[in-house]
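As you look at this complex, bear in mind that one protein chain is not there, while each of the others sits in place.
Let's look at subunit A:
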Amino acid sequence: MKQPIISFKNVMKTYDGDVKVLKNISFDIEEGKFYTLLGPSGCGKTTILRMIAGFSEPTKGDIYFEGKRINEISSNKRQVNTVFQDYALFPHMNVFENIAFGLKVKHLPKKQIEQKVKEALKMVRLDGYEKRGINEMSGGQKQRVAIARAIANEPKVLLLDEPLSALDHKLRTDMQYELRELQQRLGITFIFVTHDQEEALAMSDEIFVVNDGLIVQSGTPVDIYDEPINHYVADFIGESNIVDGVMIKDELVEFVGHQFTCVDSGMRSNEPVEVVLRPEDLTLTDLAHGKLQVKVDTQLFRGVYYEIICYDEAGNEWMVHSTRKSVPQTVCGLDFEPEAIHVMRFNESEEDFDARLESYEE
């Protein structure tokens, strides 16, 4: 493996002596990938970003950039640039001056600055906006200027602090495509911070799920969605049905009073576990074909699908996503494949989890 561009080694951060924002964070960031730090507000993800940018220093632990320790390097000497949540564009400068700021500070020749600003504007598709004032721009355009200003400096790593949160839904989805495309064209590392799991799933090569000052799980969007490590991740990412169960033996799990074949293994026999079933993996069928008997309670039309809430005989709630309409109060069967059942152990560490998955997946 290549040397990681950024490494965190047992990084801790405490404020005012006892408030632990980051408990023990270690991770490696490889060059040229799109990373997302995903978590609810206050989980510490922005603190991680600020440490990479150089606005905040770890209380304990080390941060490495291309193998060199950078804990004490000030932010203006780091080869990273940030796109701020509120854009932080300089209101007394026009678009050109904003983007040229970093280049002027580095005393580049005028010709070169003009060239680079032009290129950066082209990258974000704002050609010809050089002379515009910042307040004459819409939210989406300001966003692009902020990105152009950061990439004009040709950073090795671009940090994005919830940059899409102020945009409306449609624009946000468009920007997701554009950011992803931009990252692939530039080929530099993006580290994106968000609390929006859809954004994270759509754009990232790699997601770090952060909760309460710890990285709970890291992996590709598909890995994290299909194989959440615990209740928290399963619940935070996507919609899910989570029930308690018991692992009878390898590839056999019992929940809501029935035994089902599954594809998980490597656990103690009769170990208590939690079981996740994604709503889109569940289908409503007639009573004879169903693995469970459920009664339809309510139904919401979501556009692409219906969100149907059912209850089984034991009173557990099941959320089903279906393109077919159902009728509330009817009793029907609930069906799913063995692959749809995902078993989670309590308090399993990420290393153990990964090792266990590898043992039977390959």
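Operating definition for what follows: a contact is a pair of C-beta atoms (placed from the backbone, for glycine too) under 8 Å apart; a residue touches a chain by one contact, two chains touch by 3 or more; residues count from 1.
Definition applied: contacts and distances are computed from a predicted model.
As stated in its UniProt record, the chain not included in the shown complex is "ABC transporter permease", which appears among "Response regulator", "ABC transporter permease", "Sarcosine oxidase subunit gamma" or "TIGR02186 family protein".
Of the candidate positions A:S41, A:S74, A:Q329 or A:N347, contact with the hidden chain is made by A:S74. In the complete complex, the residue from A:Y15, A:F55 or A:Y177 that touches the missing chain is A:F55.
Of the candidate positions A:F8, A:F65 or A:F101, contact with the unshown chain belongs to A:F101. Residue A:M93 is the one among A:M12, A:M93, A:L167 or A:V263 that touches the chain missing from this view. For subunit A, the residues touching the chain absent from view are 53-55, 74-77, 80-82, 84-86, 88-94, 101-102, 105-106, 133-135, 149-150, 153.
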